[in-house]
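Of the protein chains in this complex, one is absent; all others appear in place.
Take a look at chain A:
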């Protein structure tokens, strides 16, 4: 089942073409990695897939809903999509559990239930023991686990991760990927942007963006000798 679909999506920022006709589907249970040099359109692609931005042309569908026809994008962002970014993830004045609860409370869920869900999500990512701690008291790997827990609460089926391994060492980065992989195997659709081949290799499919297009492996042509 397709969770997110992009159809011939273009995005222009003024005269700059960030994306030039990209089509992509991510199914439930699938982990797809997007690679490419800076400026190739990776983050633009992720923002469009998550309803954080609207395409100049083409369409985006999340769980069967065409985003062009959705008035309240914020509601979809809160209920269907989870985001994990490299940094700026957690609110410093809230504990790990409160950070995970926040999107559910914003969505009108009572705080008792939101807390129970948060603790469950933290347990799923192996971070239950840090529930009462503040972000500055956590290691980089623990912070990212909490951010993933927050992205998972409320049965969201689409998980978007933009360089989630940021400044982590490779062993901790591997643990984060193991976590994303487990979520995909449990039925989530995961779209991962990374510039690190070792992390992209955890994906079922790897897509390379070049100048706003998906790069294919073409036959190489020899020019005839002059």
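We adopt the following convention: a residue touches a chain if its C-beta (ideal position, glycine included) is under 8 Å from a C-beta of that chain, and two chains touch if they have at least 3 such contacts; residues count from 1.
As a convention for this text, contacts and distances are computed from a predicted model.
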Report task. Look at the options "Formylmethanofuran dehydrogenase subunit C", "Alpha-D-ribose 1-methylphosphonate 5-phosphate C-P lyase", "DNA-binding PadR family transcriptional regulator" or "ABC transporter permease" and return the one that UniProt uses as the protein name of the missing chain. Result -> "DNA-binding PadR family transcriptional regulator"
Requested in this report: Based on the whole complex, identify which of A:13, A:65 or A:198 touches the chain you can't see.
Outcome: A:198
Query - Touching residues (missing chain, whole complex) on chain A - result: 37, 178, 181, 196-198, 200-203, 206, 208, 215-223
